[in-house]
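Only a single protein chain was left out; the remaining protein chains are all shown in position.
Note that the chains take the letters A, B, C, D and E in the order they are written out, and that residue 1 is the start of every chain.
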Amino acid sequence: MQTHVAKRVEIIIEAVMERRLTAALTDAGVTGFTVLPVLGGGGRSGVWSREGQVTRAGGMVAVIAIVAPERVDPLVEAAFAVVERHIGVISITDCEVLRANRF
Amino acid sequence: MQTHVAKRVEIIIEAVMERRLTAALTDAGVTGFTVLPVLGGGGRSGVWSREGQVTRAGGMVAVIAIVAPERVDPLVEAAFAVVERHIGVISITDCEVLRANRF
Amino acid sequence: MQTHVAKRVEIIIEAVMERRLTAALTDAGVTGFTVLPVLGGGGRSGVWSREGQVTRAGGMVAVIAIVAPERVDPLVEAAFAVVERHIGVISITDCEVLRANRF
Amino acid sequence: MDGLFALAAANILSPMVLCFALGFGAALARSDLSVPEAAAKALSLYLLFAIGFKGGVSVAQSGVGVDLVAALLAGTVLSAAIPILAFAILRAISRLSVVDAAAVAAHYGSISVVTFVAGTSALDGAGIAYEGYMVAVAAAMEAPAILSALWLIGKKGGTAEREDGLLREILLNGSIVLLVGAFAIGWATGRDGMARIDAFIVAPIQGGLCLFLLDMGLVAGRGFLSARGDLKAPVIVFGLVMPLIGGILGLVAGLLIGLSAGGLALLVTLSASASYIAVPAAMRVALPEANPSIYLTLSLGVTFPFNLTVGIPVYIAAATLVAGS
Amino acid sequence: MDGLFALAAANILSPMVLCFALGFGAALARSDLSVPEAAAKALSLYLLFAIGFKGGVSVAQSGVGVDLVAALLAGTVLSAAIPILAFAILRAISRLSVVDAAAVAAHYGSISVVTFVAGTSALDGAGIAYEGYMVAVAAAMEAPAILSALWLIGKKGGTAEREDGLLREILLNGSIVLLVGAFAIGWATGRDGMARIDAFIVAPIQGGLCLFLLDMGLVAGRGFLSARGDLKAPVIVFGLVMPLIGGILGLVAGLLIGLSAGGLALLVTLSASASYIAVPAAMRVALPEANPSIYLTLSLGVTFPFNLTVGIPVYIAAATLVAGS
Partner (left out) sequence: MDGLFALAAANILSPMVLCFALGFGAALARSDLSVPEAAAKALSLYLLFAIGFKGGVSVAQSGVGVDLVAALLAGTVLSAAIPILAFAILRAISRLSVVDAAAVAAHYGSISVVTFVAGTSALDGAGIAYEGYMVAVAAAMEAPAILSALWLIGKKGGTAEREDGLLREILLNGSIVLLVGAFAIGWATGRDGMARIDAFIVAPIQGGLCLFLLDMGLVAGRGFLSARGDLKAPVIVFGLVMPLIGGILGLVAGLLIGLSAGGLALLVTLSASASYIAVPAAMRVALPEANPSIYLTLSLGVTFPFNLTVGIPVYIAAATLVAGS
């Protein structure tokens, strides 16, 4: 099938910042994103897990946005502005998509 | 270690269509796939979240299939046939795998 | 923004092996990883789903680690040593990251 | 009239209705209060099981005959017929497309189990008896409306997905299976079965209903916030008037088959209620082009609160009046 | 004999057994009915806590002595011995590999807490008393079978994973810790502790068990559908006969240590039951080459329903007969 190049941006960020991140993405013209739950992880600040937790502190989510290549810079800048002072990881991968007009 | 090129196909699709999608993938000769839960997201049809929902409408899942490069076309065609009339996003990324004979 | 090349390693592995895998990753010098829940899947050993399950057997998790390119080999070797006798899939993708000193 | 107001006041000031209002208000105020998806689903399974089982036990005690069959038939016919009327009304008063109108119509033919539970709880509170088998009628009314709507689409030249799996999916959806199954188990085990599990399903049910309604309020409120733009005035009017029209049909049907005042009130409630679990899921499969924010918001954010607050007391008053108790 | 049939009928027509059947049937019919994973786990924690606590309180009231030690010892020996017998039988009658046979054998030496709860519930229904400490015996029987099976593998030249973490993981698995912990808390707080939480753990437990069995039926039915091909006839026969063999061993051991009729019935039930939570997880770690669809389906889809329906009444009848009540 006919495919088009795009970028897959994956942002792993604290759950408490989710709303702020997705608002920033929308402001930056991102047309779509998907939020995945995260069970746990480890990093410089130690190992953590969501098991049995009731506070929203100490949980993370993974936000995936697939965008046309020309939109990746504003997206990443908007995301970085939110993540900057916080725990979080942003990665960008080349990918192909169908229906290019959607991204 | 010795690695082999492969394709990682990620299909974000409505939960109600999951069974149909995985059946279509299997028919297309896909040997393995993994289904991840999705918490929420946003797109042209607005922002949504699974919190507190009891209906299966309005939820999505992410299906990941890693396949040998030569199998990616039938996979994507099978997936697209299911996604076509529905909400959903298909992306294809180059990757490397161990144990090539499995894909 | 200034980005740096890195590798995104995704390991889909049985939930019972999670602790062993993350310990092996840490031993191999991986500085961070994130664990995502998995709902179900299909492969040579059949189709499975977590719905209603109480045993930890027969569930999987997806572990994502983003690392500097020079660290990917020890990571993959450590992961493979854990996965080898078990059900599981390892894939490696090129990506770009911000703040390279973190990986 | 006095009785109606007292009933309405008692209903609106019940912890259940106030819990729904709390959730709705919290969502509108953008509080982060939320019920985990797994907990909401577990509560819904609990309510289906409890209400089904109770109905079955009551049938085991009172026995049934041809009246059950008549009620099932009446329910099936109502569920199949209401969407056709609803579709005609929607096409006449709103600008919804054929597909959107059919999808909305399917919801109003089918039923909402929580509205039914709230109805039984109001009847219990008012000390009015009802036929235990009405829960089986509820189950019978879930699916026909969907088939009716798909038939409408076909007639209007639209295309709904029509594959093997769909019909089975509709008829064997989880809430029908659990409701019917629990009813059958209650019927089979009767008073003895009830004695073993009543501490779990009888006394705590109203409290469980409170938490479930809190969650529904949150979901409805959030849906309302994000779908405001999609709901035009005529559609909202439909969401407030259609329950009354459906209710009247239910009243007529119930009188024809000779239900008691309580049973009548429940058939009216079922006819007036709109689905928000099974039908939306079926519509996503069969009519993906229909806009879910219209039918979900209308059913959960307009009709459900209307029935919960105003509708149920009116239906009970009408039924007791008409059944000439 | 008459009594046995009455007992069996009462058992099979209990809401619990019918809930399991409902789940199993819904899965076979491919309904989408399902219990969220978190809800199923929460129910299982609730059952473990309730049954452990109750056992502890009953020990606090009646006191224990050397009989508890004897029972724990008997349970440990049974758990360690049964896998060796089960392995020999499996190798004789089926074509399972050494690894698969050892993995299956481990399940039958260990125990199923839900089968135990169903057993106590049947005894309560029939008014037969039993030793409160049997729940501690259940906990003691969870792990030895696993070590036994791993020892078997070693002897047969196979290699099981043998690392530091494994033994601790087996001995400190969540269900053992919660069962033993709740037992200890019940013992420590006794009648006073019970007075504070009985509304939570005594009256509602049978209803909670119903929903849990509904879920187990769904999981068993789905497992059965997808693993049919892996279960050959001799293996299925094993899944139906091994409970009886294990039960007889339990009967002999229980007679030797002088249990009451009720306690005897529970030891038989434990010996006859097969694990489906702790052992499968341990097998995935220690024997990854063993095929999980064999041991999971056999334990949950064959032996568990057998014990739930036919087994428990037979074990109770046998125990009351032999204990010469």
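Assume contacts are C-beta pairs under 8 Å (C-beta built on N, C-alpha and C of every residue); 3 or more make two chains touch, one makes a residue touch a chain.
For clarity, every value in this text was computed on a predicted model and none was experimentally measured.
If you put the hidden chain back, the residue from E:39, E:166 or E:279 that touches it is E:39. In the complete assembly, the contact with the undisplayed chain comes from E:185, out of E:93, E:167 or E:185. The missing chain, though absent from the display, is touched by one residue of D:14, D:58 or D:148; that residue is D:14.
Contacts to the hidden chain, counted on chain A, fall at residues 14, 16-17, 19-20, 45-58, 85-87. Residues touching the missing chain, restricted to chain D, are 13-15, 18-19, 22, 25-26, 29-39, 42, 125, 203-204, 206-208, 210-211, 214 (touch as defined at the top). Looking at chain E, the residues touching the absent chain are 36-39, 41-42, 45-46, 49, 53, 168-169, 172-174, 177-178, 181-182, 184-186, 188-189, 193, 196-197, 199-201, 204.
As a convention for this text, only the chains that are shown with their structure count from here on.
Shared contact partners of chain B and chain E, listed by label, are C, D. Ranked by how far their CA centres sit from the centre of chain C, the chains are topped by D. Note: centroid distance chain B to chain C, computed from Cα atoms, is 18 Å. Separation between the centroids of chain A and chain E, computed from CA atoms only, is 45 Å.
Residue positions 32, 34-37 of chain E each touch two or more of the other chains. Looking at chain B, residues 36-37, 47, 49, 56, 93-94 sit in touch with two or more other chains.
By the definition given earlier, chain contacts exist for A-B, A-C, B-C, B-D, C-E, D-E.
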